[in-house]
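The complex is shown incomplete by one protein chain, all other protein chains being positioned as in the whole.
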Amino acid sequence: MRNSQVKKPKRLAVTALVLALVASACSSGSTAEGTSGGQTTAADSGDDTSELVNSDIETCDGKIDKDVTIALAAHSGDDAYAQTVDDFNAGPGKELGVTVELVNLGEESYEDFITGAAASNSLPEIIDMDGPFLYNFAWNGFVQPLGNCVSQEKVDEFLPSVIGQGTYEGELYSLGSFDSGMGLWAKKSDLEKVDARIPESSADAWSAEEFTTILKDLETSGVSAPLDIQWSYGAGEFRPYAFASIVQSGGGDLIDRDGYQTADGFLNSQGAVDALTTFQSWVNDGLVDLEAIDDNNFINEDASFSWVGHWKYNDYKEALGEDLILVPLPDFGAGSKTGMGSWNWAMSSAVEDPDAVWAFIDFATQAEQVKSIAAFEGAVPSLLSVLEEDPSFSPGGDRYLYVRNLQASPEVAVPRPQTAAYGFIRNEYSDVFADIVGGADVEETLNQAVENIDADIESNEGYRPAE
Amino acid sequence: MMFTAVFMVGPFLYAVYLSFTNRKLLSPLPTRWVGFENYIDVLTSSDFWAALKNNFVFSVVTVPLQTGLALALAVLVNQKLRGSTFFRTTYFIPITFSLSAASIIWSVLLNPSGLFNTVLEIVTFGQFTPDWLNDPRYTMAAVIIVSIWASVGFQMVILLAALQGVSQDLYQAASVDGANAWEKFRHVTLPGIRHQLFFTLTVTIVLSFRLFDQVYILPPKPGGPIDATNTIMVEMIQASGNNQIGKASSIAVLFFLIVLFLTIFFRRFEPKDY
Partner (left out) sequence: MTSIKSAKAQARRKSVTAYVLLASFAAFFLTPVIIMVVGSFKSDERVLADQKSLEAFSPTPFEGLENYQQASETGNFFTSLQVSLIVSFMIVIGGLVVNSFCGYALARLRFRGQRLLLGLFVALIIVPFEALLVPLLLMMSEIGWTDTIRAQFLPFIAQPLYIFLFYSFFKGLPGELEEAAMIDGAGPFTTFRKIIFPLARPAYASAGILTFLYSWGQFLWPVMIARSEEVRPLPLGLTFFRGTPPVQWADLLAYATAMVLPVLIVFVIFQRQFVQGVSNAGLKG
C-alpha cells in the first residue's frame, strides 16, 4: 500500500510535466481570444485558468469507490472549521460515504509537520496550507494537481488571485475559502487636517513623494511617527507579505518570474533600490513607528496610518467608526502594489480516492462555507458571488478596495513567487528588509541578497520540477 | 560507548561527508557529491567572514576582560574579610541563570531608557547613552557585557579554589624577604595558580567561538542589527534553517577546525611544572 502511495505522484508528475508543456505551447497562441471571455479585470490570469481546466490530468474518476475516512490537517480547529467538517460529515459526506477527521496543527509548525509526515509516509489526505507553502510542497511531490476534479465553471467563481496563488507550473493545486486583503488603514480626520487628497483606488494611489509630504505634514501637525508598520510582528511571513510590494511598486520583484532562475536585475534593480531607499528615509526621519509593542498603536496611540492586513479591520472599525478609511499603498513608480494570499485547501499525494477528497474541498469552497469561514477569519471571501452580497466588500464599502486589488491580480495584488525557491526568498527578504529599516546600505544589502538567492537556486538545480 | 559512537563519532564523520555534498533536509533531487563547492561558497561569502570577525572581536575583548575580572574578584573574595562568603555567593548567582533568561533581563536594562543608561547618564553627565541593542556600533559591546555578567562567576570560583591552594608559607617567606603586595601577587600568587588560570583562559577562548544564545536573543534579529553580532553559529543555524544541510555541515567542519587549531595552539603555552 505504501508503495502505491509513493509511485502515484511520480507518475502524475511526469504526466503533469508533459501536459504543462503542451498546454503552455497552446496557450501562447490563444492569448488574444482569452481576454474577451474573462469576467474579471485580470485578463491574464483568467486566461491561465482556461488551460488549467483543459488539462487532462485524471485526478478524479467521478466515483467514490468505497466508504472512507480521510484526515484534514488544518491550521485551526476553531468554530468555523469544526463546523464545516461537521456539516460535511452530516450532509454530503454521509451520502457519499466519506468521513473527514479534523486534525488541528496550528499555524506555527504547520510546514514542519507536513514535511515530517511526508518523510514518514504518513501525509494526511487534505492539506490546508498557507498559500506560499504550495510551491515547495508541489516540487517535493507532497500535493497533487486537482486536474479534472475541478470544472472551469467552478474556477470562474473565484477571485483570480486565489487561482493564481494555487497554481504551480501551470497546474491548479489548491483552492481557498478566502483571500487576504492588504493596504493602508488611515484616519480620515488626520488626512483632512493636513489637506491630503484621498485616493479611491490603486490607480490614483499617492506617489511616494506625495506620501512623504503627507507623513511630514502629519508630523509637523503633532503626530509622532505617523506610519505604523506592525514591526512587532517580527521576522517571518509578514515581512515579505507586506513589504515585497515596495520592491514591486518600484518596478522590481523578488525574483525574475520568467523561469524563476535569478533575482539579479529584479530584487536589486534601480527601481527596487530607489523604492526601498525612500522607505528607509521615512524611517530615518522618524516617520515610522518601530517602537510599537503590538499591532494596536493605530488605535491606542496617535499613528495616522497602519500598514497591515485585513485581520485588524474589526478592532479598528470598533475603535474609529466612520473615521476609518482604507487607502492603497503608495506608488513607488510602477503603480501601487499589494500582497495577497492565505490558507487554502489542497490534495496530498497520499490519496487513495481523490474523488472523496475533492468532495470535501468542493464543499468547503461553496458559498455557505466560504461565507462562514471568511467571516470567522475576518478575511475576504474567495467567491465573487459571496463578495457581491456583502456591502462591506461592494462599491462604497469599507473594504471594497481589497476586492478591487485582488480582482486586478497579478497587476495590483501580486502573488508570492510561484517557485519552490520561495521559502529561501522569504527568509532572505525578511532579513534584508530588517537590515534596511535598521539603516543598512540599500544597494549593498540587496546585492548580497541577490547573490544568496541565486546561489540557493543554483544549489537546488534551479528548483526545476523533478522527474 | 554505544552512545558515544552513535552520537559523536558517527555524526562527526557524517558531517565531514555531508559537507562535500549538496544535501538538503528536504528535496526531491538526489544528493550529489559536490567536492569543495560548499567550502568555496562559505569561504567566499562576506557574511561568513563578518561572522568570523565578530567571533574574534568578541574573543579578544571578552577573554582578557573576563579572566582579569574573575581574578580580581577571586582575590577580593579571598581576603579574610567579614562577609566575603556573601559576596562570593553574590558573584556566583548569575551562573544559575540560563543565558536566555539573562538576555531577557538585560534587554530591559539595555533599553535606550533602561537602568544601564540611567546610570551611564549620571556617570557621563548625559554624554553617553547609546541605543545598545539597535545601534550596530554598540550591540557587540552589549553582548560582551551580558556574557561577562553571566559567566565570570564560573572562572572566579575556579580561580578562588586555586588561590586557596597556594601555600601560606610562601607568602610568609615573601613577607620576610620584604616583598610588597604587588610583588607577592606577581611572584607567589600567579605562579601558584597558573594551571587553573591557563585552564580558564583556554575554556573561555573556545566558548567564545560558540557564541550563540546572547546574539540570538538580545538584538532585534539573530546576529543583528544588520550583521553586527553575527557569529559562526548563527551562520550555521541559518544555513540549516534554509534547508542547506551540505553548506551548514561545511560551516560546522570549519568551526571544528578553528576550535581544534586554537586548542592545539594554546597547548603550546601550557605552563610546565617546575
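Labels for the chains are A and B, by order of writing; each one numbers its residues from 1.
Just so we're on the same page, contacts are C-beta pairs under 8 Å (C-beta built on N, C-alpha and C of every residue); 3 or more make two chains touch, one makes a residue touch a chain.
Owing to the predicted nature of the structure, the values given are computational and were not obtained by experimental measurement.
Novice: Considering the whole complex, which of B:89, B:124 or B:167 touches the chain not shown?
Specialist: B:89
Novice: Which one touches the absent chain: A:119, A:198 or A:319?
Specialist: In the full complex, the listed residue that touches the missing chain is A:119.
Novice: Of B:39, B:97, B:171 or B:185, which residue touches the hidden chain?
Specialist: Answering carefully, the residue with contact to the hidden chain is B:97.
Novice: If the missing chain were put back, which residues of chain B would it touch?
Specialist: 1, 3-4, 7-12, 14-15, 18, 23, 25, 73, 76-77, 79, 81, 83-84, 87-102, 104-106, 108-109, 111, 113-115, 118, 149, 153-154, 157-162, 196, 199-200, 203, 206, 210, 212-213, 216-217, 233, 236-237, 240-241, 245, 248-249, 251-253, 255-256, 259-260, 263
Novice: For chain A, enumerate the residues touching the unshown chain of the complex.
Specialist: 106, 108-109, 112-113, 116, 119-120, 232-234, 293-296
Note that only the chains that are shown with their structure count from here on.
Novice: Which whole number of Å gives the spacing of the CA centres of chain A and chain B?
Specialist: Their C-alpha centroids are separated by 43 Å.
Novice: Give the list of chain B residues in touch with chain A in this complex.
Specialist: 22, 24-29, 37, 41, 45-47, 134, 136, 220-221, 224-227, 238, 241-244, 246-247
Novice: Using the touch definition up top, name the residues of chain A that touch chain B in the complex.
Specialist: Residues of chain A touching chain B: 115, 118-119, 136, 139-141, 235, 423-424, 427, 431, 434-435, 438-440, 448, 451-452, 455-456, 459-461, 466.
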